[in-house]
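Take a look at this one; I'll ask things after.
Omission of a single protein chain aside, the complex is shown with its protein chains in their original locations.
The letters A and B name the chains in turn, as written, and every chain counts its residues from 1.
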Amino acid sequence: MSLDSVFPLFILATSLVPGLIIFFLPESAVRTRISLNMGGALIKVFLVGIVIWGVFNGHHYETRLPFLPGLDLVLRIGALSILFVTLSTGLWLVTTVYAIGYLEDSPHRSRFFGFFSLCVTATIGIALAGNLITFLLFYELLTLATYPLIVHRGTEEARHAGRTYLVYTIMGGALLLIGTVWLYGITGSLEFVHRGFVSAIVDTHRSSLIIIFVLLIAGLGVKAALLPFHGWLPQAMVAPAPVSALLHAVAVVKAGAFGIVRVVHDVYGVEVAVSLGVTLPLAVLAAVTIIYGSVRALFQDDLKRRLAFSTVSQVSYITLGIAVAGPIATIGGLVHLVHQGVMKITLFFCAGNLAETLGIHKISEMNGVGRRMPWTMAAFTIGAFGMIGAPPLAGFVSKWYLGLGALDAGQDWVIFVLAGSSLLNAAYFLPVLHAAWFKEPVGQWPHEHIFGRMETAWALLLPPVFTAFLSVALGLFASVPFSPLEWARFVTSLEFAP
Amino acid sequence: MAFFYALTGVALFTLGLYALIIYAHLMRKILAINIMGSGVFLVLVALAARTQTVPDPVPHAMVITGIVVAVSATALALALMLRLLEVSGCEELAEEPKE
Partner (left out) sequence: MLTMQVQNVPWLVIVITLPLVGSLLCFLLPQQAKKLGLMTAFTIAASLIGLLFQVLDQGAQRYTVGGWDAPLGINLYVDGLSLLLLLMTALVGLGISVYATAYFNRDKTVYYWPLWLLLWSALNALFLSADLFNLYVCLELLGLSAVALVAIAGGADALGAAIRYLLVSLLGSLFYLLGVALIYHSVASVDIIIVAERIDATPPILAAMGLMSAGLLFKTALFPMHFWLPPAHANAPAPVSALLSALVVKASFYILLRLWLDVFPLPQEVLGQFLGLLGAAAVIWGGVQALRQTRLKMLIAYSTVAQIGYLFIAFPLATSIAWKGALYLLLSHALAKSAMFMAAGNILHFGGHDTILKLDRVAQRLPLTVAAFSLAGVSIMGLPPSGGFIGKWLLLNAALQAGEWWWALVLIGGGLLSAGYIFKVVGFAFTQTEASHEVHHVPAAMQWTAFMMALAAILVGLIAPWPLALMDIGLPFEMVVNKGSNG
């Protein structure tokens, strides 16, 4: 049992152990809870840093535990895992700070933070999963950990949203399970391998493999908010803002998208997937989702719902990049995994600030809020422009690679989708910015809290400012070593190299 | 001869089963179970006589055990029935389980 073989478990433990302890803390133990949360998050960042350095120096981190006859529970830290783990870890730290500020004096914080930590544990588990069964285990665990967060407020609306969420995710889980068992039955293995592990049976089991692909993508597409499985996402907005931020930028939707990447790259392999003819339909579905999400976003007055449909649209960029199946497009899709996360979380943080400080939930209430909350709206502006794809922000980098990749792979129609989507993004974001900065406020804010001289609590202000700054940095310094872009390049090279 | 007894046993078993299903009154159901039991015991005894010239004692032992069990079970059933009568005034089982 070398250190390398238990390291992945340590990384999981940094959120699992605090979470389990927090469940048993009384409501009043605020400082203990905060220290556990922050401590766990910081240690996890530290450990991930060590692991990145370790992988760079040739360490092989893998935990193997016997689980079923013939199948182990495998946690492996590879290049793709690091991309997702870093995103999750970094954003968890930021969201923890935000959540502590947001939920101050709210009831049931112990329960909330307990499940919050479980949620992150599940996401890290998904990132580190080394085979499909481990992935499945943590994927379902994520469903179970996020449900209590959605129904946290205990209102009828929350219960209803929770029920919708469950209907979608449990069915998705069932499809994923059937696909996995079937795949195991015909291949005898579920280990993730670069270029996939089904090439030996492509000729003999062609139709089975196609159906299994559909099942797996459908199961994953629920969390990834792929049409027509996206219905739960706008309804889940009833949850508190930190939940929306974490779920929709980091945990749930990214887990689904990440799963799709795993299936296409490490289960089937890009060449096999293309030869089976499944990548083009997937690309088309992703494209339709992109346009549909943006169109629906245009008609929402509730700010979080507009952002939710924007997420539906934006996450499918990742799927599109993977499905176009060329190396450059893949880079675009993978790097968007990180960039979209950072930009979207900024937007949700800002939405939460508006709701918490001024009681604003609708866009029609946002007139002139830029003057009242300049820092928040500045961060929002950066995030919005990033979504639109304006240089030099992070969103521009991913769209650039997607577009270039589409041309490179001979899928010119994708350019139109990207252009159209950017226009739509502008159409639903610019009016918001215009109203916030250039219009006069209409009467009193719905429900104002004063936070001293600052526009809002520092715990609510710092996270969005930080992530907005990050959105700029990721765009400006995209070619720096160890940037998400360089890492995405590295991952793609493993998949496509001759 | 023994075969005739065995057939009778089966007939008793079937009669008892029919009565158990058809009648609603608990006393009749309990009696029906007893008759079914007697039928099975008769079959066992008949089979004991069939195998060799000297009757096989093993089925006899089984019957004795069975009778003991039947007596205890009947006692329990009667006690329950009386208690049910006391509590609810009804000697028949309710048709559907109450919600």
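Definition applied: a residue touches a chain if its C-beta (ideal position, glycine included) is under 8 Å from a C-beta of that chain, and two chains touch if they have at least 3 such contacts.
All of these numbers come straight from a predicted model, not from anything done at the bench.
Asker: Looking at the full complex, which residue from A:Val30, A:Leu141, A:Val274 or A:Val288 touches the chain that isn't shown here?
Answerer: With A:Val30, A:Leu141, A:Val274 or A:Val288 as choices, the missing chain is touched by A:Leu141.
Asker: Which of these touches the unseen chain: A:Ala174, A:Ala378 or A:Leu433?
Answerer: Looking across A:Ala174, A:Ala378 or A:Leu433, the contact with the absent chain belongs to A:Ala174.
Asker: For chain B, which residues reach the chain that was dropped from this view?
Answerer: 13, 17, 20, 26, 29-30, 33, 36-37, 40, 43-44, 47, 50-51, 56, 58-59, 61-62, 65-66, 69, 72-73, 76-77, 80-81, 83-84, 87-88, 90, 93-94, 97-99
Asker: Go through chain A and note every residue touching the omitted chain.
Answerer: 23, 66-69, 107-108, 111, 136-137, 140-141, 143-144, 147-148, 151-152, 154-156, 158-159, 162-163, 166, 170-171, 173-174, 177-178, 181-182, 184-185
To be clear about the criterion, only the chains that are shown with their structure count from here on.
Asker: Round to the nearest whole Å and give the separation of the Cα centres of chain A and chain B.
Answerer: 67
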